[in-house]
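Have a look at this one.
Every protein chain except one is present and positioned as in the full complex.
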Amino acid sequence: MDKKKPKKVFVEGAIPPEKIAKSIANHQSKTNIGAHSIFLGQIRADEVDAKIVQAIEYSAYEEMAEQVFHEIRESAFSKFDITCAHIYHSMGRVNAGEICLFVFTSSAHRKIAIEACNFFVEEIKAKAPIFGKELFEDDSHQWKVNK
Amino acid sequence: MDKKKPKKVFVEGAIPPEKIAKSIANHQSKTNIGAHSIFLGQIRADEVDAKIVQAIEYSAYEEMAEQVFHEIRESAFSKFDITCAHIYHSMGRVNAGEICLFVFTSSAHRKIAIEACNFFVEEIKAKAPIFGKELFEDDSHQWKVNK
Amino acid sequence: MKLKLKYFGKLAETAGLQEEYKELESADTLAELKRIVFEEYKFDDSETIQVAVNQQLDENKTLKEGDEIAFLPPFAGG
Partner (left out) sequence: MKLKLKYFGKLAETAGLQEEYKELESADTLAELKRIVFEEYKFDDSETIQVAVNQQLDENKTLKEGDEIAFLPPFAGG
């Protein structure tokens, strides 16, 4: 079962759009699915004190994060009648404009897929021990904090 | 502006995953975007009286639908602070497991992108004069009705 | 007055055509046109058929020469 398989969440660097297309294509044999909901986090070139964010360098407490992802997944599958769910998060450097988070949920019905997707996004942001260093063009940096 | 350009919504047949990847890739130069929300409708192989849906054949009152899409888009841009929004819907035959609807919204912040995406999906389902003929393997059919 | 009538989805199937022109007394209202069409093609009202006049869902519109009237079965987009 999709639910039980241990999943690799962290990917090195940005998540390429082709990976997203491939994930979608992989679901075309699952004809009990009627709706997919996808969330993508993209790095913003924010301006901070007249300096522009060029990239975020992600790090994580990986052993704990894997545990947290597993718990979020268990909780999502018990709360929502989803067919499958996939999450990917970048590690290392991701440039402005590139994708750092990919959440993908599927269900027979749209509301379930959408609610489950939101649940994953909020839970990951709140509970996963992931840290982001915002890099500026002059080699200075600041540490990102989730709102 | 993205908002003003007249948009082609209807595509012939299924929406290929590669088109979705290309849409995502096209946004990597827009570095004010922080979040994308995507909804995909997929044809389910539902069972009706022991017969399985093989495909849906879509038709539409196209002139009216284009008008409706335009109004939904205007309304979405006035309600939500989104950077851009794209919608694609299939015409003609789409087989079970294939994608028939692709809604793609982007914003600086995740909640806005997600809410706008949901708004588009609900509005399209409720207001767009699109009709679907569910085709069974024995060449019989029934007409789909949105719940 | 001459009107263009359009039928979609299940209604086009039931009527056996997608489009036709109809001559009406100019005093005739949309309600009267619906009565005529529903009777002619045995449309079942319980299916919540909507009628658009020139691409607008407004059942209180007065009809005029050249209007396009579309008979729409329940929507099924997405």
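Letters A, B and C mark the chains in the order given here, with residues in each chain numbered from 1 onward.
One rule holds in what follows: a contact is a pair of C-beta atoms (placed from the backbone, for glycine too) under 8 Å apart; a residue touches a chain by one contact, two chains touch by 3 or more.
Quick caveat, the model's predicted, so the values are computed rather than measured.
Asks: Specify the shown partners of the omitted chain in the complete complex.
Replies: A
Asks: Given that one chain is not shown, which residue among A:C84, A:C100 or A:L135 touches it?
Replies: Candidates A:C84, A:C100 or A:L135; residue touching the omitted chain: A:C100.
Asks: By the contact criterion defined above, which parts of chain A meet the unshown chain? Give residue numbers in ascending order.
Replies: 41, 58-61, 63-64, 67, 89, 100-101, 121, 124-133, 143-146
Assume only the chains that are shown with their structure count from here on.
Asks: Express in whole angstrom the distance between the two chain centres, defined as the mean CA positions of chain B and chain C.
Replies: Those two chain centres are 27 Å apart.
Asks: Just give me the whole-number Å value for how far the CA centre of chain A lies from that of chain C.
Replies: For chain A versus chain C, the centre distance works out to 49 Å.
Asks: Round to the nearest whole Å and give the separation of the Cα centres of chain A and chain B.
Replies: 23
Asks: Which residues does chain B have that touch at least 2 chains other than itself?
Replies: Expected reply: 41, 121.
Asks: Mark out which residues of chain C touch at least two other chains, giving numbers and ranges.
Replies: 78
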